[in-house]
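Every protein chain of the complex appears in place save one, which is left out.
A and B label the chains in the order they appear, each numbered from 1.
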Amino acid sequence: MNAILEVKNVSKRFGGLRAVKDVSFAMLQGEILFVIGPNGAGKTTVFNLISGFLHPDQGSITFNGHDITRMAPHDSARLGIGRTFQIVKPLPSLTVAQNVMLGAFMHTGRVSQAEKEAGKILDFLQMTSLRDFQARGLPLAALKRLEIARALATKPKLILLDEVVSGLTTAEALALAGLVKRLPEWGVSVVGGVEHVMQVVMKIAERIVVLDYGAKIAEGKPEEVVKNPAVIEAYLGPKYKEIAR
Amino acid sequence: MSGWRFWVLLGVACAVCCLPLLSNNNYLLQVLFRIALFGGLGLAWNLVGGYAGQLSLGHVAFFGMGAYGLAIFTAHHVPMWISLLLAALVSTLIGGVIGKIVFRLRGPYFTLATIAFAEVLRLGAANLQITGGAIGLSTPSLFTGEAFWKLFYLSAIVLAVLSFLANYWTSRSRFGYYLMAIREDEDTASAVGIDTANYKLRSLLISAYLTALAGAFYGSAFQFIVPDSVLTIDISVQIAIIAMLGGAGTLFGPIVGALLLVSASELFKNEFGERHLLIYGTLIVLVVLFLPEGIVGSLQQHVRRRRKPPASSAASALGRAEVQGVAEQ
Partner (left out) sequence: MTTFLQACLDGLLIGALYALIGMGLALIFGVMRIVNFAHGAFLMLGMYASFLMFDRYQINPYYGFLPAGILLFIFGYLVYKLLIQPIRNRSEFMQILMTIGIDLILIDLAQLTFGADYHQANIDLVNRSLHAGPFTINAASLLSFGLAAVFIVGLQQFVMRSRPGQALRATAQNRDVAPLMGINVIRIQGLSFALGIAFAGIAGGLLLPALYLFPSVGEDYTLKAFVIVVLGGMGSIEGAAIGGLVLGVAESLTSTYIGNQWALAIDFVLFLLVLSLKPSGIFGRQRA
């Protein structure tokens, strides 16, 4: 089993703020890994670093054997890293189908082919009935799925899902989580970033990495991490450290 | 609209446009020449400003380079028609170089840079020997004789058709989708693997080439060019308004815009001449406030809204769909 993604000693600062401090973790092919942490822990920064929207000040990131530390976002996308955005970024005046076709165009130059690919993905995400609606004006649950659909259409080997269930009702979140759990069927390894909605994380994560103030404070299986005193302190404060008994 | 139906309709439209060639009214032909030329210009601009969503107000740079290029190359004994192609090529090349710098900028900086670029060219043309300074240059007549205006009108139609075909192809190809993605959200575009700088540049190159050709024909038809006739920001604004009033990002918008605006400016020539700033300014304000999609764009939106029911009913099902998926585990 090989590591598909290796983040090694990565740091990033913005002026005086050290957003990510010496973070390292690795991920195996086909895994579902979640990066969690309280607000401001640096999860989105880590995602931006992996997908090329930001570059680390120190450290390196390797994907499938390629050094992607300084890669431009469109290049890492072409290499096989797909992503969704925490604040959804649909293409508002295009239809759902057209949005997804954008992703499919990475592997085909033909509009008809892209349409077919988009159709398949929309089926998997159960959005076929929405395919001809403009993305503008769709409710959040649909837009979150659209983000995933578009990323999936690029046939990624790794998909970064940044806060993909935040803002959804519990029912919507669980429904989406069920789909996320099936992504490895498409040959996609998953890195999810989540601040709360822990029920989702517990149900589908195979491993968890916990960040707090930019540093990694724990890593392991969900059941272990949840009992880790450092993690509890990070989320609930020092008073609750005692819970881990 | 696709396949054979499209080509038939295009053929019919061309035939209709050729009807004026039967008349001998030079004044009419001249006006139609301008309508067709600006239709082509609007369509060319549409690639950059409509599909790619980059507000260029410096397109007159290519227009002027085409005109001046034709004049200068011919003055140096290059055969006329080769001069024409050369001028267009050179303009495109220069456009490419400037584009590389300028497309790194977003939003207003980009627009400003395009204005700056065109203004620098105008200043240069007004102050350099080779361009005749403020006095200008005479341009060779690509056509001569009685059929002068007929041939120019025909050329303008050909150019407009070329620009239209460029738009048509763009709107139905991956290239077009990529441009639209860039327009809507550059980050998202990057995330799906689009090299945004590259594609913006490509749209500019095509646009520049077509615009330069139009400029050359314009210069040739009016036989004398000065910086203030072919390098003024007025023309950039005109082109942009034509596309926006008709509908930027649509196929037929720029055509509608050119028809309306150029004929209006001809019909109300005096008023337009004196108050053209006020008219264009008011048009812009009105379009931005009330008709941002342009005429054709608004019609399209209207049709779309009447055809589809709101999305909320279909989408709310997503919440209920497979809750079983995870809850049961």
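As a convention for this text, a residue touches a chain if its C-beta (ideal position, glycine included) is under 8 Å from a C-beta of that chain, and two chains touch if they have at least 3 such contacts.
The shown structure was predicted, so the numbers you read here are calculated from the model rather than taken from an experiment.
The chain not shown here is in contact, across the full complex, with B. Considering the whole complex, the residue from B:L162, B:V226 or B:I284 that touches the absent chain is B:I284. Of the options B:V31, B:V237 or B:V296, the residue whose C-beta touches the omitted chain is B:V237. Across B:R106, B:K269 or B:R305, the single residue that touches the chain missing here is B:R106.
Interface residues of chain B facing the missing partner chain: 53, 55, 57, 101, 104-109, 111-113, 115-117, 119-120, 123, 127, 237, 240, 244, 275, 277-278, 280-285, 287-289, 292.
Here, only the chains that are shown with their structure count from here on.
Interface residues of chain B facing chain A in the complex, by the touch rule stated above, are 172-174, 177-178, 180-181, 184-185, 187-196, 304, 308, 310-312, 314-327, 329.
Chain A meets chain B in the complex at residues 51-53, 72-75, 77-78, 82-83, 85, 89-94, 98, 101-103, 105-106, 108-111, 114, 126-127, 129-130, 132-134, 137-139, 141-142, 145, 150-151, 153-154, 168-169, 171-172, 174-175, 177-179, 181, 200, 203-204.
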